[in-house]
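Working notes for the structure below.
Excluded from the complex is one protein chain; the other protein chains are retained at their positions.
And now, chain A:
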Amino acid sequence: MRESARAARTAQPGPGLDGLLERVARGDQEAFAAVYDIVAEPLFGLVRGVLRDPAQSEEVAQEVLVEVWRSAPRFRPERGSAMSWVMTLAHRRAVDRVRSAQAASDREHRAALLDQAPAFDDVTEQVEARLEREQVRRCMRTLTEVQRQSITLAYYRGLTYREVAELLTLPLGTVKTRLRDGLIRLRDCLGVSA
């Protein structure tokens, strides 16, 4: 089903992130600076994609990075890679921020979301990120329209599956299922093994 040989070819942004995080967990500030250099670009890109506003994105990115430092001792390698953990912290925090700001549910803003493709920024310097982007784009094209839209709105825009369903006027069950089978298709296309 998955080709583990292909796995992690481009997914590994640096061989030693897990090892670096272990050192961070013991209070090593130098190791943390190295972690910063590996995670800062994807972390910032992700947060800015969800939040849009550059000033807020910077603030949230900083919070997340400090959280990585603070909670490194809680990182459990057997539950996933260090990069997954950091990106999950970042995504969760960005989504919390955008959802609390949107508590009044501004529909106009949400309707505008529909027009936007994932905001891939082409100015990144990192070669890995460029390769990654090409692969993800290619794999996104293998999805059905509904899968692609659902994943884009949920992940890159931080909507809940309920909001996605409302926006795309689809039943809740359909969106749940499309998020799952779309992500499974991406997993297989990208050769992810975890």
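Here, contacts are C-beta pairs under 8 Å (C-beta built on N, C-alpha and C of every residue); 3 or more make two chains touch, one makes a residue touch a chain; residues count from 1.
The criterion applied here is as follows: contacts and distances are computed from a predicted model.
> Given the options "Phenylacetate-CoA oxygenase subunit PaaJ", "Cytochrome c oxidase subunit 1", "Regulator of SigK" or "ABC transporter substrate-binding protein", say which is the protein name UniProt records for the missing chain.
Its UniProt record gives the name "Regulator of SigK".
> Please output the residues of chain A touching the missing chain, sorted low to high.
Listed in rising order, the touching residues are 11, 13, 25, 27, 29, 32-33, 36-37, 40-46, 48-49, 54, 58, 61-62, 65-67, 69-76, 79-81, 83-85, 87-93, 95, 118-121, 123-126, 128-129, 132-133, 135-137, 151, 154-156, 158-162, 164, 172-173, 175-184, 186-187, 190, 192-194.
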